[in-house]
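The next block holds one structure in the form of C-alpha cells; read it before the comments.
A single protein chain has been removed from this complex, and every other one stays in its place.
Right, subunit A next:
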Amino acid sequence: MIALLIRDLRLAVRAGGGFGLGLSFFLIVVVLVPFGVGPESGLLSTIAPGILWLGALLACLLSLDRILALDWEDGSLDLLATAPLPMEAIVSIKSLAHWITTGLPLVLAAPVLGLLLNLPDAGYGPLVLSLLIGTPALSVIGTFGAALTVGLKRGGLLLSLLVLPLYVPTLIFGAEMARRSIEGMDATPPLLMLAGITCGTIALLPFASAAVLRVNLR
C-alpha cells in the first residue's frame, strides 16, 4: 500500500503529473474574481470565504481525471487489480495521493490567496481548518466520479456533471463554517457536519468506487 502511495506521489510530482496545475488554477480563479466583481475591499471580504472554497473545489475538479485515467491508459490499473491488494484499498490510496498532491497544497495556499481577497482576520483560522477537513471529502468523492468515467474517451465534462452535484453538501458546510466564524456566529454545527461528511465518505465511498472500477475493468 505504501509502495503504491509513494509511486503515485512520485508520478504526480515529476513531469507530466500536473502537480502545480491545480494550485495555479486556484491562483488564477482568485485573481480573476476581483476583475469580475470590482475591486471594493468590503465586497471582496464578504465573498472571500465562498470564493476560496469554490476555487479550491474547481481546482480539485480539474485534476480528478488524472487520478485513474493515466493508469487506465497504460494498463497499470489492470495489473493493480490483479495484485493481492483489495480494490477498496487501491481506490483509497489513489484518493489519498490525490489529496496530498492537490488538496493539501490548496489548503496551504488558501491563506495567502485570502490576503488578496481581503479576508477578515477572524477568517483565516476557520477557513484553513474547514478546507483541511473538507478537501479529503472532495478527493474521495472525486475518485468515485473518476472511477465512473474512467473508461470513457471524453469523460471530462461528464465527470464534472456527475461530481459537482455530489460536492454540494461539502461546499455548503465548508463555506458556511468559514462565513459563520467571520460573522462571529457559532461555527461548531457546520464544522461537525463537515467532519461527518468527510468521515462518512472516507469510510463508505471507496466501496462504491471499487465496485464501479471492477465493473469498468470487467
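The rule is simple: a residue touches a chain if its C-beta (ideal position, glycine included) is under 8 Å from a C-beta of that chain, and two chains touch if they have at least 3 such contacts; residues count from 1.
We take it that contacts and distances are computed from a predicted model.
Set against the options "ABC transporter permease", "SSS family solute:Na+ symporter", "Heme exporter protein C" or "NADH-quinone oxidoreductase subunit N", the UniProt name belonging to the omitted chain is "Heme exporter protein C".
Set against the missing chain, the residues A:77, A:148 or A:191 yield one that touches it, A:148.
Of the listed residues A:37, A:83, A:158 or A:199, the one in contact with the hidden chain in the full complex is A:158. The chain not displayed touches subunit A at residues 144, 148-149, 151-152, 155, 158, 161-162, 164-166, 168-169, 172-173, 176, 179-180, 185, 189-190, 193, 197, 205, 208, 211-212, 215-216, 218.
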